[in-house]
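Take a look at the structure below.
The other protein chains are all here in position, but one chain of the complex has been omitted.
What follows is subunit A.
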Amino acid sequence: MSDAYSDRGNKDRSIANPDGQGSIIPEGGGTAKPSTDTAFLAGVDMTGGYGRGADILHDCTVSVDPGEIAVIVGPNGAGKSTAMKAIFGMLHLRKGHVSLDGQDITALSPQDRVQAGMGFVPQVKNIFTSMTVEENLEMGAFIRRDDIRGTMEQVYELFPILKDKRRQPAGELSGGQRQQVAVGRALMTKPKVLMLDEPTAGVSPIVMDELFDRIIEVSRTGIPILMVEQNARQALNIADKGYVLVQGRNAFTGTGKELLADPEVRKSFLGG
């Protein structure tokens, strides 16, 4: 149905909650198997798309090791976020596999991947806006049954502004502060790997620099970070590994410096 009236009932906010239901299917998921991949987190030869639609990723490979920051860059519609979602289990892979810490986790659902040690920060709707900063962090640690105060202190040390605002609803914070809450929430599970989907989207350049500094600090604690970025030049500056995707394929791969120096990459993505 595509006529003007087909969705009319759902637009009546007095009976239908505009938030609708979540997009992640909670059921399903298999078990993890041992993997032979050498990288700590790797998505290898990933091919697939959303639902029954056409493939968006074609043999795409991304990996990251402890202490590293890996950045996925590329033009609009290159499948950067899709690659990230594929690694996180939010779309069905037709081919390829994902491994984390010696385990093949291709069959796991997103929630099971969180349990397995993945911390994921979505690009949008990545905080609980109606809850306080502290409650956001508490919810981040929901799967943990042990004492979370130590981890919370660490997050506050990393993001001092959050400590000052911990009793304030997260929705009242500025864009940069919200991103800090989002990253802090993901860190609360003590993840083995942190995945950030465009952490600097919609923040000012000054805030962006500050966020990158914070991300480097998180990386120094030893957590491997995989990041999708729109601001390619700045992101590659801090990247140990860079992946340039074009139309769902690996176009260029190398260290951040190599890619920045590569004349072809400069010409096509970095504006000369």
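Assume contacts are C-beta pairs under 8 Å (C-beta built on N, C-alpha and C of every residue); 3 or more make two chains touch, one makes a residue touch a chain; residues count from 1.
One rule holds for everything that comes next: contacts and distances are computed from a predicted model.
Note on the omitted subunit: UniProt lists it as "Branched-chain amino acid ABC transporter permease", one of the names in "Heme exporter protein C", "Branched-chain amino acid ABC transporter permease", "ATP synthase gamma chain" or "LAO/AO transport system kinase". Only one residue from A:T36, A:N76 or A:S130 touches the chain missing from this view: A:S130.
Across A:G49, A:G74, A:G96 or A:G140, the single residue that touches the chain missing here is A:G140. The chain not displayed touches subunit A at residues 7, 9-10, 12-27, 110-111, 114-115, 120, 122, 125-131, 135, 138-140, 142-143, 185, 189.
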